[in-house]
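Take this structure first; my questions come after.
Apart from one protein chain that is not included, each protein chain of the complex appears where it belongs.
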Amino acid sequence: MEAATTKCRCGLEAELEKVLAAHEGKKEDLIEVLYWVQKNYGYVPKEVQVVISEKMKVPLSTVYDVITFYHLFSLKPKGKYEISVCNGTACHLRGAPFILKSFEKELGIKPQDTTGDNMFSLGLIRCLGACAVAPNISINSEPHGRMEPELVTKIVKALKEKSKLADCIE
Amino acid sequence: MRCYRAHVLVCAGSACVTLGCHPVKEAILEGIKRHRLEEEIKVVETGCMGFCEQGPLIVVYPEGVMYCRVQAEDAAVIVSEHLLKGRVVERLLYRDTDTNKPIPFMKDQPSLSKQIKVAMRNAGFINPEDIEEYIANEGYFALAKVLSGMSPEAVINEIKDSGLRGRGGAGFLTGSKWEFTNKAQGAQKYVVCNGDEGVPGVFMDRSILEGDPHSVIEAMAIAGYAIGADQGYVYVRAEYPLAVEKLRHAINQAREYGFLGYNILGTGFSFELNIRVGAGAFVCGEETALLASIEGRRGTPKPRPPFPANKGLWGAPTLINNVETLASIPPIILKGSDWYASMGTEKSKGTKVFALTGRIKRPGLIEVPMGMPLREIIYDIGGGVLNNKKLKAVLAGGPVGGFIPADYLDVSMDYESVAELGTLIGSGSLSVIDEDTCVVDLVKFFMEFSCEESCGKCTPCREGLKRMLEILTRVTEGKGQERDIEDLERLSDFIKNTALCGLGQAAPSPVLSMLRYFRPEFEAHIRDKHCPASVCAALLDSPCQSA
Amino acid sequence: MAEVTLTIDGVQVTVPKSTTVLDAAENVGIIIPTLCYDPELSKPGACRMCVVEIPGMRNLPASCVTEAADGMVVYTASPAVIKARKTNLELLLANHPADCLNCHKSGECRLQQYAYNYGVDFGAFAGEKHRYPIEDDNPFLVRDLNKCIMCGKCVQACEEIQANSAISVAYRGFDAKVTPAMDYPLSTTEYSNCVFCGNCVAVCPTGALTEKQMLGKGRRWEVEKVRTTCPYCGVGCTFDLNVMNGKVIGVTSTDGDVNGRALCVKGRFGAGFIHHPDRLKTPLIKENGAFMEATWDEAISLVAEKLVGLKKKYGPDAIGVLSSARCTNEENYLMSKFTRAVIGTNNIDHCARL
Partner (left out) sequence: MKKIKSVNELVKFKEIVLEKIKERQYGGKTTIVVRMGTCGIAAGARDVMMAMIDEMDKRNISGVIITQAGCAGICDHEPMLEVIKPGNPQVIYGDLDEEKVRRIVVDHVINGQVVEDWVLGQKAS
């Protein structure tokens, strides 16, 4: 199981260089590289876009158009915990809108936003493929099924605790 | 004609034969002989009883008791206990999944008896991280058969004869697609697996990729041999991280064991496979958009022709098949096209995996022969509507499909019959909605989805869906006007007729389906400002109050 | 080459195989309306204006990307086709400012023309419209994305003609828009590599892109277009000088033999010198440290006299000639002949650039 990705930037530049060197000039690998950046940086920063454009020989405007086309990439930093509420058909029929409302209320943000302390991002996802245990949410790509609006407060609290704990260890 | 006291039916469908029903039959015959029952009991071989997963199967009449997974060693007990003394052998009975009570009679079998697992044969039963378990279940035997004795043309003919059609949605004949790509000119060709299961509410591809990745790898290698490609890509959507992980592992294993790479099984055929992970765009399920995405670009569709079979990935002839389609290939090669074609209907052959979701008691994935009445799927397999509510309709094909209202529940689930109702089998999503679901609200939800996922390239989809969503939103808010019906119809018609890609053309389908089957409910929203299902918040007053 | 014969609106036409229905129709004088189609660019088949009815085909195919086939029957103006085009235009106008009255492209706008042809008016569908800020922070062109119909021709021109890709289509669906990287204006040198060739303006069918210098200088139908050759370099691009009341107000592309519609930033936007007060109109001769106006005869006589003197005194190789890339090939040829045959030296060079 992958722990909550820490989005510390130390050493990332060096790693990015390595990743780019492996894909240098290979335009077709653009999405793969952006995927790596999103995962490790939590978003795709402007300066990284410029480097990618230069190294991969892809026009900067194209890098930007690919980023904005795919839901997975974001231009703004995401929180430490990315909570995505599944809003596929099955989840919708089994109450996903109520789950979303509960999260909006609990976190005080709207979908595609991040809390002020950079702790939580809220998002919508179209089908995790776990429809039989709908409604689903995912926290940092980890799916959780049979969600209920009543569980939301508990989940947010648990994540806050977990984050504190992680900070202590660091 | 001679009368027997009892009949023993031995299922001799291909599955049971594979599982060893013939030794069982011999052993029973021997036991009958030993107990001198030849005059009283007759043993008969039958065709497939449709419960292959539990084979070898034996049914003893007149009671109709069914024994599952019978082995030759069990024959003695069946003869001495059941045939001689009339006592049912409980140990060999099938047990109900809900109650664990043994179910002696075949007619009482609930869900499973109706299912035949082809594409899903291994998923959930073998360890996807262990190639050896796959091999133990005849894995890579189809590839071996193809490479060691079949010409590419013979492989294509086998697939064509099986009648297998693309399970991703369009339902195009898989064999013909292979043939076109085989005949296309090009030094380099590609096989692409479409694992961008973007339709919300279906998850068979995920299940197969996660639970039986080798079946897809094997099928792609077979396809590569058939069309003359030595390279393949599996495109998996990013929302399925586990599937990506399992697939990556499986590809490495397959390489290690020599089922991928140079000179596979010493036959001179080479094939390499790569994974491409999508990045969250429904439209990438469309073939040309998917190829653009593999090439690392924005996933926008291109006009066809040229079809990918002639000009696909980097301009080279490319075969694109979906996960479920591919997973069905190895069994077809091993058991023959006749076996596959014997299931299903005349034009829709074989089995199809459906995802049962929504307001249903037993949601999940089921694989049944095509042509099964929807009623059987919903009630006998799915257990009926949740909380015993009244069934309103079944939504087939997800956000780009349409409704099958309760009145049409006896429709045969095959491509043609479902199309006659104005909807489509699509990738196999069946969402059950009950009396508490408002169709207008649901259709609005679908339109939201389509709007959000529209790539924005062509005018009808980009501008038209937006206006349709605005109208539907207005109607659910009680601000609908009489002309909205006409406008919706006009826009639906326009988008269906002129959008660039299949997804855009299909996007208005739920609206057209709603207007076809639930027009009064829609009109009630506009004229009476009333939501009959009491879902639309703005319209919760009774009709007399809001009038 | 193999040929196919098809029937378009009842007229038989024979064209080479792989000709599109759109081109085949044009062959017999049937003009099908298009927005995203451009013969010089690749065909996205995106605007769906050019749809036609072909019995046997599932939907209304776009004629710009449908190949003519033998025996094909095509209707370019059937009721279904007209209805589709009308709805298409209504949808485009539903997301378009209703300001044709003072739009600079009025009279040269395809959307306007087609709306007139098909009897379409604004407001068929009420709803959200884009509210993008107008970008006019550069001296050359004005981008008003609210008037953009997403035909994509500017993106293609930038990529396929200029090979620059300064702009791209970003975002998706209703929010899709043409933009440089990071949504910055074209003038942001840090993120935009726009060279302001203006080839995007040349292909824009609406008022989304306009030449800044011509704004407010005259309606498009009042302007007289004078075809000429660009004076800036030896390529010899053809363009139209836009003349209003005897004054050049700007440059627009025309179909030149050399350049098609492509121009560079100087050719397209560098016409300001024509009416500039600092422009030299007569030769100047320096007398006592100051330039004095002279006639051409005076000036040429002076130069000839000096050249002859120098040649006599020091020999022809004491003279060197530097010619200009801004001259035409013919002028440069003359210069070369003059240098070698008249002066008698091989000391001739050329700046090869501006």
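For reference, chains read A, B and C in written order, and residue numbers begin at 1 within each chain.
Everything that follows uses one rule, which is that a residue touches a chain if its C-beta (ideal position, glycine included) is under 8 Å from a C-beta of that chain, and two chains touch if they have at least 3 such contacts.
This structure is a prediction, so every number in the text was calculated from the model and none was measured.
Undergrad: Could you run through the displayed chains and say which ones the absent chain touches?
TA: When the entire complex is considered, the left-out chain reaches A, B.
Undergrad: So which of B:W178, B:Y225, B:Y240 or B:F403 would be touching the chain we can't see?
TA: B:Y240
Undergrad: If I consider the whole complex, including the chain that's not displayed, which of A:G42, A:P59, A:G79 or A:G129 touches that chain?
TA: A:G129
Undergrad: Thinking of the whole complex, not just what is shown, which of B:V10, B:V60, B:A75 or B:M120 touches the missing chain?
TA: If we include the chain that is not displayed, B:M120 is the one touching it.
Undergrad: Given the contact definition stated above, which residue among B:L92, B:L430 or B:L539 touches the chain not shown here?
TA: Only one listed residue reaches the unshown chain, and that is B:L92.
Undergrad: In the complete assembly, which of B:G31, B:G163, B:G198 or B:G211 touches the absent chain?
TA: Per the contact definition at the top, the residue touching the missing chain is B:G211.
Undergrad: List the residues of chain A that touch the chain left out of this view.
TA: 1, 128-133, 136, 142-146
Undergrad: Touching the missing chain, which residues of chain B?
TA: So the residues of chain B touching the unseen chain are 68-69, 91-92, 95-98, 100, 120, 123-130, 132-133, 135-136, 138, 140-141, 144, 147-148, 203-204, 206-208, 210-212, 240, 242-243, 246, 256-259, 265-267, 353, 362-367.
The criterion applied here is as follows: only the chains that are shown with their structure count from here on.
Undergrad: Comparing centres built from CA atoms, which chain ends up most distant from chain B?
TA: C
Undergrad: Hey, how far is the Cα centre of chain A from the one of chain C, in Å?
TA: 43
Undergrad: If you average the CA atoms of chain B and of chain C, how far apart do the two points sit, in angstrom?
TA: Once rounded, the distance between the two centres reads 52 Å.
Undergrad: How many angstrom lie between the centres of chain A and chain B, each centre taken as the mean Cα position?
TA: So the centroids are 30 Å from each other.
Undergrad: Of all residues in chain C, which are in touch with two or more distinct other chains?
TA: 169, 171-172
Undergrad: List, in ascending order, every residue of chain A touching at least 2 other chains.
TA: In chain A, residues 62, 65, 69 touch at least two other chains, as defined above.
Undergrad: Chain A touches which residues of chain C in the complex?
TA: 159, 164-172, 179-183, 191-193
Undergrad: Could you pull out which chain A residues touch chain B in their complex?
TA: Spelled out, the residues of chain A in touch with chain B are 27-32, 34-35, 58, 62, 65-66, 69-73, 87-94, 125-132, 134, 141.
Undergrad: In their complex, what parts of chain B are in touch with chain A?
TA: Touch list, chain B to chain A: 197-203, 206-207, 238-241, 276-282, 293-299, 355-359, 363-365, 395, 398-399, 429, 431, 433, 437, 442, 445-446, 449, 452-453, 455.
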